[in-house]
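As structure tokens, the structure follows; a few thoughts come after it.
Of the protein chains in this complex, one is absent; all others appear in place.
Chain naming follows the written order as A, B and C, and within any one chain the residues start at number 1.
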Amino acid sequence: MNTIVIGVIGADVHAVGNKIIEYTLTSQGYNVVNVGVLATQEDFINAAIESDAKMILVSSLYGHGEIDCRGLREKCIEAGLDKIILYVGGNIVVGKQDFKEVEQRFLAMGFNRVFPPMTKIESVLDIIKKDLEEYGKNTFD
Amino acid sequence: MNTIVIGVIGADVHAVGNKIIEYTLTSQGYNVVNVGVLATQEDFINAAIESDAKMILVSSLYGHGEIDCRGLREKCIEAGLDKIILYVGGNIVVGKQDFKEVEQRFLAMGFNRVFPPMTKIESVLDIIKKDLEEYGKNTFD
Amino acid sequence: MKLNNKKLSMDEFLKIRKEILSSYITGSDPLLDLDQAVEYLKNVPNHKNMAYVLNKAGQEGRTLVQPRAGTPILKEHIELMKYLEQAGADLLPTTIDSYTRQNRYKEAEDGIKESERLNRALLNGFPAVNYGVENCRKVYEAINVPIQARHGTPDARLLAEIIHAAGWTSNEGGGISYNIPYAKNISLVDSIKYWQYCDRLVGYYQERGITLNREPFGPLTGTLVPPSISHTIAIVEAILAATQGVKSITVGYGQCGNVTQDIAALKTLKIKTEEYLHRFGFKDVDVTTVFHQWMGGFPNNEAEAMGLISMSATVAALGKATKMITKTPYESIGIPTKEANERGIKASKFVASLLKDQQFPHSEELFREMHQIEIEIDSLMDNIIKAGKGDIASGIIEAFKSGIIDVPFAPSKYNLGKILPARDNQGYIRILEFGNLGFNDEIKEFHKSRIQERVDYEKRTFSFDLTVDDIYAVSMGSLIGRKQNK
Partner (left out) sequence: MKLNNKKLSMDEFLKIRKEILSSYITGSDPLLDLDQAVEYLKNVPNHKNMAYVLNKAGQEGRTLVQPRAGTPILKEHIELMKYLEQAGADLLPTTIDSYTRQNRYKEAEDGIKESERLNRALLNGFPAVNYGVENCRKVYEAINVPIQARHGTPDARLLAEIIHAAGWTSNEGGGISYNIPYAKNISLVDSIKYWQYCDRLVGYYQERGITLNREPFGPLTGTLVPPSISHTIAIVEAILAATQGVKSITVGYGQCGNVTQDIAALKTLKIKTEEYLHRFGFKDVDVTTVFHQWMGGFPNNEAEAMGLISMSATVAALGKATKMITKTPYESIGIPTKEANERGIKASKFVASLLKDQQFPHSEELFREMHQIEIEIDSLMDNIIKAGKGDIASGIIEAFKSGIIDVPFAPSKYNLGKILPARDNQGYIRILEFGNLGFNDEIKEFHKSRIQERVDYEKRTFSFDLTVDDIYAVSMGSLIGRKQNK
């Protein structure tokens, strides 16, 4: 059973989507480790190490995502999580910005996939499955 | 007492503004001759000749104003109304168009003043007064 | 020939038909052969049949959404229709241009040409008569929901022939509602006859198993029309239509702005139409309702217009109208772009969908207003029936002549034009000046006392000023044109 770490990064308390993501991924048969809201980068990384997770799914709703996510990939690598798949989604920047640009910014930070606002978790289950199947084909450094 | 001819030109039946214009100009002390809705260019001109009017105030609401108003100035001149002041207002073209352009088109047709949508008659009383005071200073041909 | 409310015989119908079809070139199209047209209409699937779709929505208690739209260039009109369907319109319209409405097909033709030449619309709608059956079928075939002609044509006989033969399953209008607010010199006798013909055409198809929908135009002048007056006219037109064999009728009403009065109006509209149809012997007519979002002057600001549109949609949904006609954020400016139209549709549909499981609760205030509207309708109908010595067609003619029924701000010289409406202190539309309106004294007293309450509150006098202020009020953000607002 594949393990996915989920949580809401930074000073962000938006809990509803997080609870739904936990519920949905669990019913899909994944082992979900939820670090909850107000999670630090370390919370994500420690949970991923402990649970031997293949994927970290970061939510950021409140707009500070850009500040909060910087350096996560580097810290993962330092912690030896050199194959971990990183997703980010929610409302990850402040305001309505051109998504193409936003995506570039987060890809440059080392995320594997970046999702625009209103992407329901149900609609990305296929991608998650596929990416997990291909886990390990890439190392990130 | 100055006489003003008012009416709604063409196949246009919007009667409400027309009734209010009649009421408002009358209470301002003008002699108002109302040719009503569905008025032809001839209706306006005949009324102006008969009543010795100084101004014709054309309303057009339904969008066909551009077609309906063409040639009015020329017909006025032919009929000897060479000093008559011509106003047009309402929703004089189809749709939302740049008003500066619309104004140019109607000025080119020989109107003295052209008003954008939502110009309440109450808000142009001063201009009417001033233009009537200056009546005769210009002939149009 | 004297007018009365009798079904046109087949002979009469066919005789008039011949004349009509020869009145303009597109009338000679072989596709107007009745057998061919029946064949074509038989193939209209249920989901593209207005009568079917409305009846179903009525049974399910849903409120459908229909915009207004029409543009002169065929290709663009088709694009427009597809776009609005995509935007979520449950039902499509085709608004007909104003020259066609006055049967000025020559000027309409010029309008098409000019529009094509300048590549911008110089007509305010789609000139369906000029385009003829074949082109109208192209419109019908391009879309997947029912389509209806919406216009304002006193003599729409040729138009009706063409659109129905083209698969358009509904026609808006009526001998009264498309004359009094839309014409100046056309006699009511004539326009009612013309519409008896339009209805008879629908009856003809009905006899051949094809149910088409007819919709009297409820809002009339759209300007402070008290519900009982527009309802009475809708009821009379429903009876006239049913007499010619129409079986699917959608009666309409234009929002007045007081929520309770609007909901009372929507409820009584259906109740009283069905009641009078039954009284006149028509027991198998499907009656549905249409709510027109605010029909008077709109605010200029687009966000405010969206507020008004959505508030209207809230009322339509809570009042369980079968459909609502949407406005757009450009209403006060001019014919909307398709994008502006889309915004009106989307906002309205969202609200309707959100509220689909809810109703406006029954309350004393609601029942009181429903009762008020009902006794007013009865008073008017009694007088109309009396005036026609039992014949509703001649009754309505007489009633308009004497002012028993009177529509505020109507341009027609066949309308007495003596009544003046104004709002009371809660924004209900009441009547200030009755002229000869067929209201009994008790009803008049009620209206006067309600307006008096407002006049006292605002410390002003009973006069036309009230009406003028109320006409401007909504476009300036108030329902009631209070004195201190100036």
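Here is the rule we use: a contact is a pair of C-beta atoms (placed from the backbone, for glycine too) under 8 Å apart; a residue touches a chain by one contact, two chains touch by 3 or more.
Remember, it's a predicted structure, so these values are computed and weren't measured experimentally.
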| item | value |
| --- | --- |
| Chains on display which the left-out chain touches in the complete complex | A, C |
| Options C:D155, C:E172, C:E215 or C:E342, residue touching the unrepresented chain | C:E342 |
| Absent-chain contact - pick from C:V236, C:L355, C:V407 or C:I451 | C:L355 |
| Those residues of subunit C which, in the complete complex, touch the missing chain | 257-260, 299, 301-304, 306-311, 313-314, 318, 342-351, 353-358, 360-366, 425-427, 474, 477-480 |
| Touch list for subunit A against the chain that is not drawn | 10-13, 15-16, 19-20, 23, 36-38, 62-64, 66-67, 91, 93-97, 117-118, 120 |
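The working rule: only the chains that are shown with their structure count from here on.
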| item | value |
| --- | --- |
| By count of C-beta pairs in contact, the leading pair of chains | B-C |
| Chain centre separation (subunit A, subunit B; CA means) in Å | 66 |
| Euclidean distance of C-alpha centroids - subunit B vs subunit C, Å | 30 |
